[in-house]
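Sharing a structure, written as structure tokens. Questions coming.
Apart from one protein chain that is not included, each protein chain of the complex appears where it belongs.
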Amino acid sequence: MDITVFTLAEQLILTLAALMLFTSFLLLAQTRLLTLIHIFALQGALLCATTLVIAFTYGRHHLLISAALTLGLKVFFIPIQLQKLVTSLDIKREVEVVGNPTLIMLGGAALVLFSYYAVLPIRELSMLATRNTIAISLAIILLGMLLIISRRKAIVQVVGFMCMENGLMFAAVAATQGMPMVVEMGVALDVLVAAILFGIFFFQIRTEFGSLDVDKLNRLKEVD
Amino acid sequence: MQNSIFSTYSALYLTLLLPLAGAAILAFCGHLRLGGKLNLLICIATFIASFKLAVEVFYSGSIITPSNFFYVDAFNVYLVLLNSFVGMTTAVFSGPYMAHEQEIGRVKNAGMRLYHSMYQGFLFTMLLALMTNNLGILWVAVEGATLATVLLVSLYRTPESIEAGWKYFLICGVGIAQALFGTTLIYFAAVQIMPDSGQALMWSVLYAHAAELEPTVLLLAFVFLIVGYGTKIGLVPLHNWLPDAHSEGPTPMSAILSGLLLNIALYAVVRFKMLIDPALGTNIAGHIMMGFGLLSFLVAGLLLHRQRDIKRMFSYSSIEHMGLITFAFGIGGSLATFGALLHMIVHSLTKSAIFVTVGHAAQVCKTQSIDQIRGLIKTQPEVGWGLLIGTVAIAGLPPFGVFTSEFLLFSATIKSYPWLVITLLAGLSIAFAGLFRHVQPMVFGDCPKGQIRIKANMWPVALHLCIILWLGIAVPDVLAGWIDQATIMISGKGVL
Amino acid sequence: MYLHLAHLGVILALLAAVVPLPIRRINTSVRLAFALLGLSGVACAFAGGMGMLSNSSMSAVLPIGLPWLHSHQHLDPLGGFFLLLVGGVSGIVSLYGPNYVISSDVDSASTRVLAIFTGLFIAGMYLVILAADAFSFMVAWELMSVASYFLVAHDHSQAKNTRAAFIYLLMAQAGGLLILLSFGVLAGFGDGFTFSAMQNASLPPYWEHIAFGLAFIGFGMKAGIVPLHVWLPQAHPVAPSHISALMSGVMLKVAVYGFIRFCYDLLGTIHWQWGVIVLLAGCASALLGVLYALMQHDLKRLLAYHSVENIGIIYMGLGLSFLFASNNVPTLAALGLIAALYHCMNHALFKSLLFLGAGAVIQQSGRHDLNHMGGLLRLMPITGVCFLVGCISISALPPFNGFVSEWLTFQTALQGTALESGVIKSMIAVAAAALALTGALAAACFVKVFGIAFLGQARTEDMLRAHEVSAGMKGSQVLLALSCLLLGVFPTAAINSMEAIPAVLLGTGLKSTQTNTWLWLTPVSGQAASYGAPMVLSGICIAWLGAYVFLHPRRRKTPVRFSPAWDCGFGPLEARTQYTASSFSQPIRRIFRPVWPIDEKVTPPSAATNGGRYSIHIGDWAWDRLYLPLGQLIQRSARIVARLQGGNIRTYLAYSFFTLIVMLWIVT
Partner (left out) sequence: MNAWILALIQTALLMLLAPLLSGWVKWIKCKMQCRRGPAPWQPYRDLAKLMRKEVVLAEHASPLFRATPYLVFSVTALASSVVPAFAVGLPTAAIADVIVMVGFFALGRFFLSLAGMDIGTAFGGMGASREVTISSLAEPAMLLSIFTLSMTFASTNLDTMVHFSLTQPFQIHPSFIFSGLSLLLVATAECGRIPIDNPATHLELTMVHEAMILEYSGRHLALLEWASMLKMLIFGVLITNLFIPWGIALNPGVVPLAIGTLSMLIKLMFIGTVLAVSESVLAKMRLFRAPEFLSLAFILSLLGMLSHVVLEVY
């Protein structure tokens, strides 16, 4: 089933999915915070585009609202908040040393392969052309988790968390043409509140620990 | 017709609206002296509404609102009742406790306002999670519960509490995201066979069509769900946030977190298991739950020996009991399910009573570290005896209800998996030794100089312990009836 | 009808637990509580006696308990016997209780707590005996354990006491779980938790062995069989004396009751391997119990070790009965069971007598250590005489009851020739030799106890201020001493009244005891062995009277003169030259050296210390070899598992990440 069989819209969705996967990889490799936030905003934009394309091709009008929400939240509100925070805490130039980048990139690739293998049985099921996107969305979620695990900066962990949310939204939109409206609204509300709480936490950690390095948070333990 | 709809479901809507309204009101006047009393008043009202709902369900069987949005059946009605009851008794304790904290300056006015509004918000999200029929809203409610309590865990602004809050937020956030992916997969499977996509996420509808769902997708979805909600239950490989979050927040918060929130997450997993079992046929979901349950039961039992903070110790005890209940649900079969449901009730009652006593003990000795808490019985007998009898009850010694459910679980395990009983036995003894090793020196012995009594309201603890004793000696028929209906729904056949 | 009387007794005991709460004045509340306990004791003893004599069993169903398994109760001869035992002893102890508790200077709050949990403890024991289904049995069993835990932790000022209480409850809990498992196995096959359902469960032999193994370890842990006895010598001396009397005398018997009920009644078919295991465990417990008791110099700890010894003797009787039952020789199996039950009754009586006596001595002198006592017979004559009667009975010497049960056990062993396998016969013979050694060592131990505590000169001044205890305490001791004598002199009457138990459990009673009159006890047959207990007592009195009269004319002429004892010319020997408890048992310590972990330290007199120092500590192999390594194992594994909670959030997230990956890999 090569790519020519799909209609133009489906081809567009597949390319957008590939681009989102690529942005996740970029996030993994990125060391400077500001560029990290910009790439995250780009991923939000790609997600919003995908939602719009699906809304028009399959006539799911309630998706338009969620596309608008994604645009508002993931492209403007959260990145701007993070940027303001980074500048106010003047950690712009902190270059964060990532474990060893090659190993993490290889891990990411393996994750994509694994998520493709894991979602294989589902592919035969769905008649939709966009059934491969489930594998991609699972890959984005797992890459988001990998990002959180591999980096020490609290802000990067938030970006990783938001990247996972993007993966989930992409799964909901691409695999099943969007969840019921009330669920979409609930999820969006939760993401918004989460973003606000992250902001509050940044200030608390900053005041108490003097830096946003997550490894300093290890007083509560049993190992002694 | 309009008021009839409203009147018939008034109890249901009231139970939900009251805490929501309470959250809104208390957001403004939570810091005043009457904040605690108002909080208690709203909780009492919620309890009365949920009691009325329970009576309705008792007479007319399960209720489902016309919009198919809310669904109350035998499985979640007594959990709703338990939720509001424990919320009420903890509110009785939280009023004077938080007033004391405010006096000694650990919490400022803004913190009090946040505390009281989030207290009600937390109760609202839990009741919503219990009563909603839509699995998506179930996820939103559980996520809402996490968000409501995150700030409360870091209320005291100490480095440890901020660290606990951050860990709680991030780990649960990541965990629950996976649950959302699982719910999406369930929705994906449901859309294949369901014509009307609006109804695809309604649990009652799905339960009716459970056999026709695609097994492989369901199994994959269950994996994501068990890892997602398992993080919220505190199953072992995913439990790391629980001891920090439960021990750093204010004690009433830990009481509710430990007592009720874990039950809600487990309720969600069992709701999904009820969908998956008919579709899959084999008991693979049960085996997964048994694996997780046994692992957390044994590991938490061992970790009890390492504790130096009293609230951390009891949160590990919660992990252990949650592991036991998950193991029981994993075994399936009528006896084990009946035991597990009874264990949920008895565990939350005992654990919230213990946390209330621990709160008072920490205030008497001005510390939470086990080594410095001494001579409780000599200083304040009711706190000392409350803690000792609570620990005896949670350890599963007979006259109390925990033994009844463990007795059922033991007899069920012997019938189906006789060799696992040895691990259960070892786990129980290790946990028992771990708990008592720490509690005994705290309770017995002479009190150190300068340790004085504090104003403590031990009525909630006494009420909880009496109920557990009553459940231990004779399970009332009303409750037994409900649990039995739920067992029939979950495992196919009842016990009575 | 007797079952309702027994339930009345239980309600009275529960009332005794509730009554002390409202009454303000502590003395009246304690007296009222113990009066109620006395009444409940009498009621239960009467109900038990009637239940034992009527060889039919009554049963009833109470509305409490699980919704589908309401709590079943029953009273049959076996239950009746043990109810009589528990009721009788707790009734007598309730005479002792009030003055002992009031005069011991403990604050009123903990005295009130003591009264509450004593009532619960005794009610728990009654309910265990009356229970007829697994659930109410377990609830009563653990109620008994938990209540006695609070009693052991009563004087919780020293850390040593709370540690003993912790070990006690931990082992009681582990034992309880094992018993629950054994019931579970039976219920699994008998598809029901009531005893009647379990009775007609047909288990494959493999499962029967598992059920027996679990029950043996579970009940053995509570009864104090050797490897599992570690809690007993630590918990009993720490509790107040009347409680240790109840725990040692009666609670261990409830464990034996559970074991007998499980093996004879529920399991039905008995295999010979069980007899061998129980016999060997009995021998080991008897021998090690008495050897460890010999080395103790804390009075109550010594008595606790003796409980281990006597439980060993009871288990030997049971082991022999199992062996005969498995070789279907029911009459001899009945003899073994009667010997074990008789020793249960005797041990309950003389052990509680000894503990009450010890309590009186400790209360008056304030000293626990034998090396600090001496010369109490002159100051506390009645307690002294009753304690002497207790010592003679426990050392199994003729006119008293201890001898009768040990003699019956010997007779059962002597009938070993009825078995055909030579190996078992020789094992029984060696077991009989071990029993003889135990009896002799017990006599040695109690010569030491009575000689050092009551005779000779007072080793510390505290002894001089001791005076006779109050009427209630004396009354209960005299009552127990008299019952020891009665059971020793009229054994045939007692055995005939116990006739119904083997008849119900094994099918046949001891026919040969009915044939002869109450004068002779002939367990097997007139020729095989006979013991005219009343004739022995009257013979001794006649001979004593004869010698007394024969020497009377001499007495009038030469009155008795008092002078200082022979001192080899060194001058007046004061109290320090007397033998102490450790020196008395020194020869036996040298002979049986490997039995104990001994660490003796002798520091020669030097400038620093004003005199030489000698200290000896006798440990317990079971504790060093079995329990400490177990504790360390748990600590090490806990330390390994604790690495899981390392504190770093990224490792936590990695855990959930890998769990997800592993689960996905498994599922696909």
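Just so it is clear, A, B and C label the chains in written order, and each chain counts residues from 1 on its own.
Everything that follows uses one rule, which is that a contact is a pair of C-beta atoms (placed from the backbone, for glycine too) under 8 Å apart; a residue touches a chain by one contact, two chains touch by 3 or more.
Computed from a predicted model, the values in this text were never measured in an experiment.
**Q** Could you tell me which of the visible chains the hidden chain touches?
**A** C
**Q** Using the document's definition of touch, tell me which of C:536, C:595, C:616 or C:667 contacts the absent chain.
**A** Only one listed residue reaches the unshown chain, and that is C:536.
**Q** Of the residues C:25, C:467 or C:590, I need the one that contacts the missing chain.
**A** C:590
**Q** Out of C:377, C:654 or C:667, point to the residue that touches the absent chain in the complete complex.
**A** C:377
**Q** Determine which one of C:192, C:398, C:472 or C:646 touches the chain that has been left out.
**A** In the complete complex, the chain left out is touched by residue C:398.
**Q** Across the whole complex, list the residues on subunit C that are touched by the chain not included here.
**A** 374-375, 377-378, 388, 392, 395-399, 403, 407, 410-411, 413-414, 417, 422, 425-426, 429-430, 432-437, 439-441, 443-444, 447-448, 450-452, 455-457, 520, 526-532, 535-536, 539-544, 546-548, 551, 554-555, 558, 560-568, 573, 575, 577-579, 583-588, 590-591
The working rule: only the chains that are shown with their structure count from here on.
**Q** Which chain's C-alpha centroid is most distant from that of subunit A?
**A** C
**Q** Looking only at C-beta pairs that count as contacts, which pair of chains has more of them, A-C or B-C?
**A** It is B-C, judged by the count of C-beta pairs in contact.
**Q** For subunit A and subunit B, let me know how many angstrom lie between their CA-based centres, rounded off.
**A** 31
**Q** As a quick test, compute the distance in whole Å between the mean CA positions of subunit A and subunit C.
**A** Computed value for the inter-centroid distance: 70 Å.
**Q** Just the number, please: Cα centre separation of subunit B and subunit C in whole Å.
**A** Chain centres of subunit B and subunit C, defined by C-alpha means, are spaced 44 Å apart.
**Q** Multi-chain contacts in subunit B: which residues touch at least two other chains?
**A** 166-167, 170, 174, 178, 220, 243, 303, 306
**Q** Scan subunit C for residues touching two or more other chains and write them down.
**A** Residues 642, 645, 649, 653, 656, 660, 664, 667-668.
**Q** Give the list of subunit B residues in touch with subunit C in this complex.
**A** Residues 166-167, 170-171, 174-175, 178, 219-220, 223-224, 226-227, 231, 236-238, 240-241, 243, 288, 299, 302-303, 305-306, 377, 381, 392, 395, 397-399, 403-404, 407-408, 410-411, 414-415, 418, 421, 425, 428-430, 432-434, 436-437, 440-441, 444-446, 472-475, 477, 480, 495-496 of subunit B touch subunit C in their complex.
**Q** Name, in rising order, each residue of subunit A that touches subunit B in their complex.
**A** Touch residues, subunit A against subunit B: 118-119, 121-122, 125-126, 134, 137-138, 141, 145, 148, 154, 157, 161, 164-165, 167-168, 171-172, 175-176, 179-180, 182-183, 186-187, 189-190, 193-194, 197-198, 200-201, 204-205, 208-209, 214, 217-220, 222.
**Q** How about subunit A: which of its residues touch subunit C in the complex?
**A** So the residues of subunit A touching subunit C come out as 114, 117-118, 120-121, 142, 145-146, 148-150, 152, 214-215, 217-223.
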